[in-house]
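Quick notes on the structure that follows.
A single protein chain has been omitted; all remaining protein chains appear in their positions.
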């Protein structure tokens, strides 16, 4: 059994990691660290786990973690995460970091979006934890930077189009809609039910959301040329899920010869061997409802021949394929397990 | 007092017309026709109106309507509406039609999207009921085609950009998110709460939604050249509201000289004299929550200089500014009243 | 015109007062005081009011209020309200207090539930602002204690049964379900959408919720004997509305002779002359949806002959008939206006 610690166990990502790992056949959760809730009983912090796990919530101490576990998931906020990750690595652990601290390969890009990086020396050692693109590197790494929820959805649906040179790299518009759990567990005016439950709004628009450089880094890498996107996040009145609707102009030579279903075929080929990705049949469109609680990404494509545009769609659960599930997927690869181990649970419908 | 009839009184548009007209100082509701619910008491069909109005729900009969009223709102489905409208006009009434039957000026376009038009002779006599663009023609008309909810949001936020030649006419992407009441009062799998409340999805994508030609007709007219758009409607898990996020590429000459707040200034100028439009200050973005229950449209703009794109946003209540309120706004113009009469009520927050 | 000030203008009750008063034909809002948001522009604090009112948000100063207004609504938290109310009264204003500070006639009861009362001398001068029970006293008063939202619903549906001696006074169980806006505008874990939108729960049960003594005070007064109730509040996953389901055992002599519809008849008689109360026909039950945004209370009754129990139901909008609307109803009485002035707007459906 792989002995696993969770640092930041009582936020939403921590809670979801616990839900997934308690059903994982090769894992034993052996240590929980929680910042604000250290000392509290787990069932008080997470009543959904009453009677399912009896571990104390401890303050963070890398040495303590290293005694108890082989690998740590680190679910701290960006900035706070890097020092903890550094300490955990030094203590000999493998680390899956769910913050933004090690997602950007170029420290200068990190600095431009987040401020000075506290551990630039680790940036080169981290692998971007999107198994569908970096399966082999993940298997060999000791530090995984688990991708953000928006980037996971955007990269997955656009990568096959760019890899096959179907679309103009300057033409990409990404319009994403997220459930409120993406904002985390700390209450704020923008998550207060009366001001959130019956409205929808964009936020951090026009190239100001910090997931933008992460999307561009990965799409540029797939395309083999630099890509700048317009990315617009929206807050939708629901708890879980991200739906991304992406728009791009087909390359001049592509649209004419594009048979119906061609995008779907290319995407299926691109994701063959990827157990978490489902490419829907032509004519079908994804709904976040149908992936909720699961590690599946549902992708779809449509061609607007009138306006000469290709549409790509992705639906994921932001807390699973967009965070905790993807982290477990990486864990499996790091420990030589089949990628989907413990992640095959059906979505919760309705 | 203007004597008003509502044909289709117990659907959502009819219900909302009743709510607005019962508070309108110059209107008396004198006749209600309801198809499926004829014979039912109004308070059974609409318990929210218990004790507020005591009129029978009658089957539709144009002569009966003409006896009772000076003007009729017609809230029937497209196809069913045209014959009723024709009969009402012949009976001497002014008509505000909330269906799609008279929105498209070119009958060939109607036919391509909806099938054969039953009363092409009336198409030329109807005026597209968007007061912000057609104020004077509405005042002079006997037949108003009240715009669709999606087009109202999209046209309002894009018109100032096109009128001022800021954006490339071929570059427009319109990504709209609607509440479920836009689907009407008839239950269906896509409005069933357990399959709608916690998911978001696109539908009728890639140039297949029938509001597309209506958007293109009006934007082309504003731009002075033919415009084809990519329009993607989404169903969001809430009752009311439409948020439109529109994307366009600035004309080569426009972006460089575009000062911060320039789009806002142009929009304010474009909508001066339009009491239902509010252009938000630079840095602010609309939320459907903040227009709910009101006839206000909140507009906003942002410039993505990294990716060279202009973003336009609009939030409306689909049942008010997107239907019933807009119809009342037209009624006011048709009867020489100030455009905002009876429509100044504050949004319901929260 | 009555010149009105709102102290605590940017909480939910303040916002709702503004929505109602801006449509009130005999009122002018002349002054706004806001504690935490003083200095902010009104449209920033309440974007729903963009363009509808242009008043500064001032810090509280009773003398300033008295210059600007004839009467003040005071929407501060209990404890903080009493000193402000005292200052406003001394400055010569009439006051409608929306806190709990003056609702309990017996200061000893206040102290038992809330702690020491800072202005006991005012308790005797305040009138409990439920117009359906205290219409005449309200008209003559200078200080109104506007009832809590739960008590309004419970008292209205139970009063006719007690006044007519139909039920055993010791047998009353009140099970209430409230929308989240009842918790106010300050975010907390229990109002955080991801932990609130898809769950329902009881809180402050078994005689611990502070609305209990208020309910008992008024029901005892109607019954003419002391009444102790079991009151259980629940938080339901919606923004607005309270549904109260109350249970009582019929007096031995009552059940046998109780014709179908008898409770409805008695309630209609009890509330004759009360424009805000609607007693639904036998067989119909209230839904908070059908009173949303309005000052109406929908009441219903049912008799469970198998189990020998009478059920009473009430649905109100907690922010309107449960707070702001009820306060305006009292204002109308205090200034000699018809009780329903400015309050006849239809509920917002759907």
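A, B and C are the chain letters, set down in written order, and residue numbers restart from 1 in every chain.
Simple rule for what comes next: a contact is a pair of C-beta atoms (placed from the backbone, for glycine too) under 8 Å apart; a residue touches a chain by one contact, two chains touch by 3 or more.
Just so it is clear, the model here is predicted, and its values are computed rather than measured.
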Identified contact with the non-displayed chain, of A:18, A:33, A:71 or A:310: A:18
Absent-chain interface as seen on chain A, which is shown: 12, 15, 18-19, 22-23, 46-52, 181, 198, 239-240, 278, 280, 284, 287, 289-294, 296, 298, 344-350
Residues in chain B touching the chain absent from view: 12, 179-181, 185, 187-189, 191-198, 237-240
Positions on chain C where the hidden chain makes contact: 170, 173, 175, 177, 179, 194-203, 205-207, 228-230, 232, 234, 236-241, 243, 245, 247, 285-290, 292, 302-307, 309, 311, 313, 315, 350
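We adopt the following convention: only the chains that are shown with their structure count from here on.
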Central subunit by CA centre of mass proxy: B
Whole-Å gap separating chain B and chain C, where each centre is the average of the chain's CA atoms: 36
Length of the line joining the C-alpha centres of chain A and chain C, rounded to whole Å: 46
Approximate Å spacing (C-alpha centroids) for the pair chain A, chain B: 38
Shared interface positions of chain B, touching two or more other chains: 198, 239-240, 287, 289-290, 292, 350
